[in-house]
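Missing here is one protein chain; the remaining ones are kept as they sit in the complex.
Order as written gives the chain letters A and B; numbering starts at 1 within each chain.
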Amino acid sequence: MKLTGRLFLIIMLIVLYLPIFYLAYYSFNSAGTMNEFESFTFDYYLSVFQDSRLMVILMNTISVALISSVVATIVGICGALSLYFLKSSKIRASLLNINNIMIVSPDVIIGASFLILFTFLGISLGSVSVILAHIAFSIPIVVLMILPKLYEMNTSLLDAARDLGATPSLILSRVVLPQIKPGILAGFFMALTYSLDDFAVSFFVTGSGFSVLSVEIYAMARQGISLEINAISTMIFLIVLTIVLIYYFLSTRKTVKRGDLS
Amino acid sequence: MTTVHLTDVHMQYDGNRVLDKFTYTFEAGKFYTILGPSGCGKTTVLKLIGGFIHPTDGEIYFNDKKMNGIDANVRKVNTVFQDYALFPHLNVYENIAFGLRIKKVNKQTIEQKVSRALKLVNLEDFKARDIQALSGGQRQRVAIARAIVNEPSILLLDEPLSALDQNLRIDMQYELKEIQSELGITFIFVTHDQEEALALSDEIIVMDKGKIVQTGTPKDIYDEPLNRYVADFIGESNIVKGTMPEDGVVKIYGKAYECVDGGFKPNAKVDVMLRPEDIVIKPHNHGKINVDVDTVLFRGVHYEISVYDNDGYEWIIHSTVAPTEGQPYSLDFKPEDIHIMLPGEDEESFDKRIEQYEEQLS
Partner (left out) sequence: MRRLLFIPYIVWMGIFVIIPIGLLVGFSFFDIEDNLTFSNYREFFSWSYLQMSISSFWYAFLITAFTLLVCYPLALIIKQLKLKMFWLFIIILPTWINILLKTYAFIGIFSREGLVNNLAAQLGLPELQLLFSDVAFVIVGVYIFIPFMLLPLFNSINSIDQSMISAAQDLGATRMQVIRKVIFPLSIEGVKAGVQVVFIPALSLFMITRLIAGNKVVTLGTAIEQQFLTAENWGMGSTIGVFLILFMMIIMLFTRTKSKTIGVGRL
């Protein structure tokens, strides 16, 4: 049992990482295909950096992700705070339901309905529509990341601050926001991930003049294999791996230290 | 009927020794209590007997059968867990029937046995209840019923009363004792509560840091604690340093008193222990040790009096009459109330010394 379990885990890990390493391996294949490996080359990496169109798209993707997650985080903070301070639990429940519609809705529905919306509002498809769409689908997740932190907060903290003479804005900036900071960071991080990971919604609202990486890759992939995609994916994987590992080890080191005390 | 032997059992987790050379025989049909503070290894002993873990070293026998490596599900031992561990997805009846269903017992027998078990724990009317709808005491009873319905020859109880409030705890102590004598099976009960241990057990095993410190009947352990640790752990005690110039005489603060212990080397350094309830408060200069009364607390059945002797040592005395705070008094005690403990003596040499001394007297 123990042994078969370990074996199963190892097989699953191999399967889960296989596509990523498969792409990385052939990104160095001079033959230009994803089967027979001919000889080692950096050509595809070079051509990614020389391809100015691809570089523009890469910058687009990163800017869209950053702008949309910052805005979504700000609106999300407002949303979570107002939900938390709302007196009527009925209204809160229905607002939360609306919030959740966005989270559970399939990407295709979000994409298609935003396409209709932008056309209806006369917003032309391009950078603006993509950023708006990304902000829109990131807000509910930010709200859901912050809200539990607000409920975890000890309410007597607010009373104590008020007792000590703090004004509402001071309470917000000095007491509430520091308390929910982990939630805000998690929300921002999730929004960033959602934005970078999105394909379907962007696909519906990019239009012809503007593109983000996932939409571009889809277009390239439909035409068959292009090892530039391999090179891009390998670089993305390495960047993601570095960031995530740093984040993971920083966060676990903290908990280990805390654990040592007990 | 099953006798459980543990011989030189060692248990190690990640390099930490939690049980060291544990050797003991649990005889069939008795109520045993393993007593000790948290982390002393008492629960480990229970888990080893239950088969949830296996010893790093040493042997476990049920009668003549070696049990090392035999898992919990095939041992005729059942456990009442500390947090009861009742299945939240099953109702009271199904929780109790769980073990029987696993054994594929037929429906009618299950019905009969579950009803009998419910009756034993006074929960006949709660069959169809959800676990979440039960109070702590009721959950406790279901947990007991669920274990005993399987007719184990040994029932293991892991601090089963610790989650209950004081009154319920005392009620359950009576009930546990009753259930045990009715079933006649071995109970091995783990607790850190000395009152529980004294009230329930036929035999108590006091543990510390993975080792047995002392074993014996509640009375033995209360009256003749082996060392400071046991004396402090079981009941309250006043312990002062002293010497034994000869058998039957102990010197405290330079003054000699008559006592009943002996068998030590001449002038052996000893710990002298006096139980708070064995000390009588007399007027100043009329007792054995002069003291000043510091505080008097009313505890309901008795007063708890804190006094200081001339050497600045604090004594605790239980008395039904209250002295006046701040006034000088004197402490008195009888020779047989003085308990002498030799620091560092283990159970074996303690027994040997007592035996020799008694022989010598007779």
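In this section, contacts are C-beta pairs under 8 Å (C-beta built on N, C-alpha and C of every residue); 3 or more make two chains touch, one makes a residue touch a chain.
These numbers come from a predicted model, not from an experiment.
Q: Pick out which of B:98, B:257 or B:357 touches the chain that's been left out of the picture.
A: Considering all chains, including the one not shown, the answer is B:98.
Q: Identify the residue among B:57, B:83, B:294 or B:355 that touches the chain left out of the display.
A: Considering all chains, including the one not shown, the answer is B:83.
Q: Which parts of chain B are in contact with the chain that was left out?
A: That gives, for chain B, the contact residues 50-52, 71-74, 77-79, 81-83, 85-89, 98-99, 102-103, 146-147, 150.
Q: Please identify, in ascending order, the residues of chain A that touch the omitted chain?
A: Touch set of chain A with respect to the missing chain: 1, 5-6, 8-9, 12-13, 15-20, 22-23, 26, 33-36, 74-75, 78-79, 81-83, 85, 93, 95-102, 104-110, 112-117, 120, 132, 135-136, 139, 143-144, 147-148, 151, 168-169, 193, 196-197, 199-200, 203-204, 213-214, 217-218, 221-222, 225, 229, 232-233, 236-237, 240-241, 244, 248, 252.
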